[in-house]
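Down below is the structure, laid out as structure tokens.
One chain of protein is taken out of this complex; the other chains stay put.
Moving on, here comes chain A:
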Amino acid sequence: PVVTILSYFTFFQQRIEIHKLRQGDNLILGFSIGGGIDQDPTQNPFSEDKTDKGIYVTRVTEGGPAEVAGLQIGDKIMQVNGWDMTMVTHDQARKRLTKRNEEVVRLLVTRQSLQKAVQQSMMS
């Protein structure tokens, strides 16, 4: 039981490392974000709690760096390169993801499917 509780906390979140792709003058990651503390949380289709104002992945381009790295649609981004993303505005989130001098971003994401898998394994 103790081991499973520890694993619950470890695998609740996932670390994803995305290498940006250079397209002309821009570095792109290949996904779209939605949410933020200045946005309306009730219109977020991916969140379980409709008062959650965090940053969610709303689209992942096929074959892009994000998909290759394992990012899925509906993921909630908790941290970007160590910066917290749970209490930021939409624009601040965009800025943190698109810093020109960074080629790699390390995201800490959480996923509902992850939670459910852990809960199922706890119950069995």
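Note that a contact is a pair of C-beta atoms (placed from the backbone, for glycine too) under 8 Å apart; a residue touches a chain by one contact, two chains touch by 3 or more; residues count from 1.
The definition used in the following text is that contacts and distances are computed from a predicted model.
Missing chain, UniProt protein name: "VANG1 protein", from among "Autophagy-related protein 101", "AP complex subunit sigma", "VANG1 protein" or "Tctex1 domain-containing protein 1".
On the side of chain A, touch with the chain left out of the figure occurs at residues 28-29, 31-34, 38-40, 43-44, 58-59, 61, 90, 94, 97-98.
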